[in-house]
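Removed from the display is one protein chain of the complex; every other protein chain stays in position.
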Amino acid sequence: MSNSLGEKFRITSFGESHGKCVGVVIDGCPSGLSLSEDDVQSELNRRRPGQSQITTKRQEEDQVEILSGIFKGYTTGAPICMLVWNKDVDSSKYELFRNVPRPGHADFTARQKYGGFNDYRGGGRFSGRITASFVMAGAVARKLLRDVLKVDITAYTIEIGGIKAKKIEDVKVIKKTVEKTPVRTADLEVAEKMIDLIIQTEKEGDSVGGIVECVATNVPIGLGEPVFSSLESDISKAIFSIPAVKGIEFGTGFGVSELKGSENNDAFIIEDGKILTKTNNSGGILGGISSGMPIIFRVAIKPTPSIRNKQDSVNILEIKETTIQIEGRHDPCLVPRAVPVIESMTAVVLVDHAIKYGLIPQIIKGDI
Amino acid sequence: MSNSLGEKFRITSFGESHGKCVGVVIDGCPSGLSLSEDDVQSELNRRRPGQSQITTKRQEEDQVEILSGIFKGYTTGAPICMLVWNKDVDSSKYELFRNVPRPGHADFTARQKYGGFNDYRGGGRFSGRITASFVMAGAVARKLLRDVLKVDITAYTIEIGGIKAKKIEDVKVIKKTVEKTPVRTADLEVAEKMIDLIIQTEKEGDSVGGIVECVATNVPIGLGEPVFSSLESDISKAIFSIPAVKGIEFGTGFGVSELKGSENNDAFIIEDGKILTKTNNSGGILGGISSGMPIIFRVAIKPTPSIRNKQDSVNILEIKETTIQIEGRHDPCLVPRAVPVIESMTAVVLVDHAIKYGLIPQIIKGDI
Amino acid sequence: MSNSLGEKFRITSFGESHGKCVGVVIDGCPSGLSLSEDDVQSELNRRRPGQSQITTKRQEEDQVEILSGIFKGYTTGAPICMLVWNKDVDSSKYELFRNVPRPGHADFTARQKYGGFNDYRGGGRFSGRITASFVMAGAVARKLLRDVLKVDITAYTIEIGGIKAKKIEDVKVIKKTVEKTPVRTADLEVAEKMIDLIIQTEKEGDSVGGIVECVATNVPIGLGEPVFSSLESDISKAIFSIPAVKGIEFGTGFGVSELKGSENNDAFIIEDGKILTKTNNSGGILGGISSGMPIIFRVAIKPTPSIRNKQDSVNILEIKETTIQIEGRHDPCLVPRAVPVIESMTAVVLVDHAIKYGLIPQIIKGDI
Partner (left out) sequence: MSNSLGEKFRITSFGESHGKCVGVVIDGCPSGLSLSEDDVQSELNRRRPGQSQITTKRQEEDQVEILSGIFKGYTTGAPICMLVWNKDVDSSKYELFRNVPRPGHADFTARQKYGGFNDYRGGGRFSGRITASFVMAGAVARKLLRDVLKVDITAYTIEIGGIKAKKIEDVKVIKKTVEKTPVRTADLEVAEKMIDLIIQTEKEGDSVGGIVECVATNVPIGLGEPVFSSLESDISKAIFSIPAVKGIEFGTGFGVSELKGSENNDAFIIEDGKILTKTNNSGGILGGISSGMPIIFRVAIKPTPSIRNKQDSVNILEIKETTIQIEGRHDPCLVPRAVPVIESMTAVVLVDHAIKYGLIPQIIKGDI
């Protein structure tokens, strides 16, 4: 069903923006993984609103509560239900958008699909807020990947509003830098320009989009189940579940149109007795299966649809054109907060495949 | 499982490039759809090798045989199994690639994943040939969409080897033009240049990639099941199952980084009493749900990895660097033959969602 | 995954006996169904412990809290998360059973399967208490079936400890009677004997099992998706998820061994212009598909494994035989409380099939 993802590590998301809570159930987490609320909270904090001058001023503490599946500090093999309670909620302004849909939002399509019964407050089920459930699930997935397989996942901003970061190849350098700036780019020089642009755009009542790159290192050879569960298939499905994502490309991506086969093919080489490829145009995936090279992909994030400027819309009941103005506290740029969400969904997919391929045991350790 | 796709209209692909056949089982097709082998054959013919001077010289007649699920010219509601028998097969050259993997191919990863038991002849299960099963399934999906909902799906080449076709907005014009040239672009002027480039590249023992655009018109409002089965999620998963695909973007796609929210948001308007959007930067999908506007996306196709030029590789058994040279009859550019495959997978996803959303009845007609 | 059931109306159960709560997420409930906590509570009350002299003395108020998916009194189409918080919990006695498993319980197998990490308090995830999540989901399923299709589901005790109720054919009579006695049988004469047996057995430190029959009336023709989702297949899968169930039979069931084909076949007849069968040995299911006759099946419930009498067991750590004595407040007979659980799981399966077959629309009503 549509609110679940994964086969062996299966997450089910629930909750709405202005309802009681946003939560997730994880089914299929092996037993014996050491897990505390702190492990989850540290990831949630990276997604939380109000964390810097360029994110929304809404204050949500987003404190995780684990309801099931953990006993004496370890996963039990039973479903893990976790949630954050909604607190800083102001639904007063949304009554308006019920009949006058906000451009770029799901107001119109959700209303049609659910016959007007959808919870429209704060975007309801279509709010970016539901990605809190992705991050909670991702925190568990990342811990499994790290503890058992040493897989590391890092995402970072490479472009905002047309401003491009310079290419940095070394993931270790990226990891050290990326959390030092609120735009989460590894190019600290360009970071200031991005911040300025965001602040300026916000003042103009507008918003900007951008591009995030994500790298997973130390991924074992063999993840991915062709044909329909190729690694690209499953990663892309998960990433497009994140609101505002409009594109994904692996390795060279859309650049392949400009390359000859002789340029795009990654030659096999031997380094320290291991088979690698000289280049990584494939993004670490060959035939839908991880090759042992870093998995690398890029994600396009559209500008926040909620802008203060007046916009053209229609009144659905009266079938009449009108205008709409959106008040409220919205991120002028979704890109920085999308970074931990992209990492999380990547982790969820990789751990699912790692379990399917038998690389993560059903019992993490047997010391009891 | 990985060789099945879809929930309500579920396809299961089987077969290998140089095995006995390539086939598909469709489970969930409503009963009462008029369906003949000709309906399927006409789509297969568009994918078939040897159809023009710029495709592989291999001759495969790819004659479909329907094994089950059809009775007296109508679908019965039982699983439809269809296949094409493999004929023009020459496996002699593939023994070589078992231990010396071809760059850009799945030889290396498949061998690792399946412990060397994979059928490596002609790429086996990883060959582009398995897309014949996608096209057979797609033919049924398209017929359902067309007969019941008047949905139309058209894909066409917009870029090959860096040569860009000019933007044509009118899908009717595109449909009339696209099959007139073997490169399947709607810009007939640029078509000649693309053909020249492909022929020239082929002579040089090399290959080129490109970009295909796909448009689905008349799609009803409401298809797509957020969050994890958003229309973008499910289309992208299906499209990345096609070998050689490395990127997908919907609507403005990666271009969103250069747009302000005020530019990227599609204003709602009223035309002939219907709610539309002035622009279609969203690609016909809002909140993961079809908006009634045309669904539009682009797909990056890498240059054919099989090239005649000598390439660097390794001998896996000896853990030693070596070179490899690929003989044989390969498409110098996969883009034109990818066009019907992309349409097919799009149809498979849309019909699955249309059934889920209740727009296609379980019995197409009750006239018996 | 194992904690989810259903394809279109999909339930995901979570929670443990002595953890924070027991809950369920429903994914796929159509929008526009009027639903309140009272609708769910009334079903939960029938399952609740402490409701009569023959059930456990534990007092759990089992107050449902709906966390998501309802807005202004209607389902929204988003996942519905509901739970009951655990209150009257005494885990002190369970430390003992960790290493000395209780006969007839999952202590031994769960410990082996989860490497000892399972929450063993009160049986943890294997407690009958998790059926509270079944009943919550069932309450929604029943409301959908009743409101849209007028389907009615009634279960009732037909045997306890070898004491058989007399056969009552008229479901209306059964419905009127069954809640009048704590053993939930329609034969009020035999009810007293059953109650006496239960009380007597309880005094002896022992327990009894029994058989429940379940009838669903007004089920439309055509539910059930052969071959692997036949109605018998999916009902049996759901029913065997209820702890203590050890057998299920449809219609004549195991009695078929004693009948000739000419006796067991249900002759078709016409009544009031409708096609019915003279008898209903098939239990309302032919070829895995509902025939329009009442669906009827029987379920065997084993005697409560928790008994006060001393039992033989082993110490797992010391690999040594020993004895065990179980204190605490346990139902001497699970049968009466199993009745609403069986109804609930039947409803969950039938509503899933009804949605699949297109009989329940995606929007219940469009009056907004």
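A, B and C label the chains in the order they appear, each numbered from 1.
FYI, a contact is a pair of C-beta atoms (placed from the backbone, for glycine too) under 8 Å apart; a residue touches a chain by one contact, two chains touch by 3 or more.
Please read all numbers here as calculations on a predicted model, not as lab measurements.
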> Looking at the whole complex, which of C:T201, C:S344 or C:Q362 touches the chain that is not displayed?
Replying inline: C:T201
> Among C:V89, C:V171 or C:A300, which residue is in touch with the absent chain?
Replying inline: C:A300
> Which residue numbers on subunit C touch the omitted chain?
Replying inline: 1-5, 13, 101, 103-106, 108-110, 112-113, 125-126, 130, 159-162, 201, 206-211, 221-222, 224-230, 232-234, 236-238, 240-241, 243, 245-270, 273, 275, 277-278, 282-283, 286-291, 298, 300-307, 309, 311-314, 316, 319-321, 357
>> Give me the subunit B residues in contact with the hidden chain, please.
In response: 1-4, 6-8, 10, 12-16, 19-21, 23, 25, 27-28, 31-32, 67-69, 71, 74-81, 83, 113-119, 121, 124-125, 362-363, 365-366, 368
>> If the hidden chain were put back, which residues of subunit A would touch it?
In response: 7-8, 356-358, 361-362
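One rule holds in what follows: only the chains that are shown with their structure count from here on.
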>> Quick check on subunit B against subunit C: do more than half of the interface residue numbers occur in both copies, making it same, or fewer, making it different?
In response: same
> Distance from the CA centroid of subunit A to that of subunit C, rounded to the nearest Å?
Replying inline: 39
>> Measuring centre to centre with CA averages, how many angstrom lie between subunit B and subunit C?
In response: 46
>> Could you pull out the residues of subunit C that touch at least 2 other chains?
In response: 7-8, 362
